[in-house]
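Removed from the display is one protein chain of the complex; every other protein chain stays in position.
Now for chain A:
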Amino acid sequence: MSSDTITEPATTAAGDPAEPKVVPTRHYARWAAGAAVVVLVAQFVHGLATNPVWEWHVFRDYVFSETIVQAVWVTLQLTAYATVLGFLLGTVLAFMRLSRSPVLSTVAWTYIWIFRSIPMIVQLVFWFNLSALYRELGVGIPFGPVFWSVDSNTLIGTIGAAVIGLTLHQAAYAAEIVRGGVIAVDHGQLEAAAALGIPRLRQIRRIVLPQAMRAILPTAGNEIVGLLKGTSVVYVMSIGELFYQVQVIYGRNGRVIPLLLVATAWYVVLTSVLSVAQYYVERRYARGADRTPPPTPLQRARRFVTKEST
């Protein structure tokens, strides 16, 4: 009995040539690099904690202060408006550019050409100074009498000018992103939809766009994150968004570094939230693309902990 338990593993491990033992590759360099990274990170964190320049108490005082939280809210609003309006206009422009009508495609091409050519900051200053260019905006017969007009400053306002500027700029880029997604959809899909007699708009909304989303989303995510931080250029219009307020505060008290940290922290947090949202939106549009959808990070973590094999 006892001799059995000793000899049996010995035969399978060494004695049976048909079942050789697998020795996994040893990654010595990986371990060394890992150790080096740990040291570097430790140094950096140690510096953050001990170097007095960062002035963490100032950071603490300001990070949730009313002014800053309000400024974050303005940043979020500008981002949301410019994203939604920019992508709506961009989607329309994309389909205009793909349209068989030469008028529509030329108009869209020209729009994209112009608004990609003008730096956003220049465009914003133009909108900010719209009243200098056109004091009044009105409706009437072209080159003829005007029936109704309004002072351009009262119509638009500073925030309005910022939203218009960001939107028009964003739309040009969004148009190209959406167009890229649409032309990536298999041509057979449109043929099948046309052969079934599905109305044109419905073809776009129900068949083409959902499939185009797979290609649109990663780049669109990039654009939205870029826009979130890009809203900081509206500081030229003295709008109280995050970067502008931080500048105002350190202009007053001279604590430049901790206040820039405040802005950085908020931008990082907001970008992280957007990235997580992007992951789940992408997952939703991947329906039907794979036989079995990939696990969410949460499911993956749980599986890692419970050691289930994938």
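Methods note: a contact is a pair of C-beta atoms (placed from the backbone, for glycine too) under 8 Å apart; a residue touches a chain by one contact, two chains touch by 3 or more; residues count from 1.
What we mean here is this: contacts and distances are computed from a predicted model.
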_Can you work out the missing subunit's protein name as recorded in UniProt? Choose among "Acyl carrier protein", "Acetyl-coenzyme A carboxylase carboxyl transferase subunit beta", "ABC-type polar-amino-acid transporter" or "Spermidine/putrescine import ATP-binding protein PotA"._
"ABC-type polar-amino-acid transporter"
*Out of A:A192, A:V273 or A:A301, which is the one that touches the chain we can't see?*
A:A192
_Suppose we count only contacts with the excluded chain; which residues of chain A make the list?_
186, 188-189, 191-200, 202, 206-207, 210-211, 285, 287-291
